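A single protein chain has been omitted; all remaining protein chains appear in their positions.
And then subunit A:
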Amino acid sequence: MVPTLSMSKAMPLGDMVFIIVAFLTLMVILKYVAYGPLTKALDARADKINNDLDSAQKANEDATALVAQREQELAAGKDQASQVISNAKKSAKDQSEALLKTANDQALSLKKVAEADADQLKSEALATAKKDVADLSVTIASKLMQKNLSADDQRSLIDAYLAELDQQ
């Protein structure tokens, strides 16, 4: 029994035609059933991945820019805050100085007034005292001496005496 191939018989051309037609039909069917939708889906996926990568990169850049902006704003805010604080300190100092100054001034003027009052009181008291002493001395002297020494003479005499006292 020698194995022979079916090729050695009459060439079945019909089979070849059938095989090629069947294969082409299968190609058309697969194109609509599988290959077309699959390539479309694969392309769509590739596009989507590309877009996602792009947008991710953009989002990343945006976020970085935003971080920088926020940091800048934060620094500006800090500066502003410290400026506000130093301003407040300065104004508080100024105010307290002004208050102190007015208080000092007031105290000084009060002191002056008081001194003036005291001087006045003193001179008034002195004057009253001079008068009282003169009158008293005249009375005493007139009683002691029993002389008719005029009051005016006595007064000038005592004034001269008191002036001498003042000069000492």
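Keep this in mind: contacts are C-beta pairs under 8 Å (C-beta built on N, C-alpha and C of every residue); 3 or more make two chains touch, one makes a residue touch a chain; residues count from 1.
Convention: contacts and distances are computed from a predicted model.
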From the options "Zinc transport system ATP-binding protein", "ATP synthase subunit a", "Dihydroorotate dehydrogenase" or "2-oxoacid:ferredoxin oxidoreductase subunit gamma", the chain left out of the display has the UniProt protein name "ATP synthase subunit a"
Please pick, from A:I29, A:A56 or A:A81, the residue that touches the omitted chain in the full complex.
A:I29
By the document's definition of touch, the residue of A:D15, A:E124 or A:D159 touching the omitted chain is A:D15
Interface with the undisplayed chain - residues on subunit A
1-7, 9-10, 12-20, 22-23, 25-27, 29-31, 33-35, 37-42, 44-45, 48
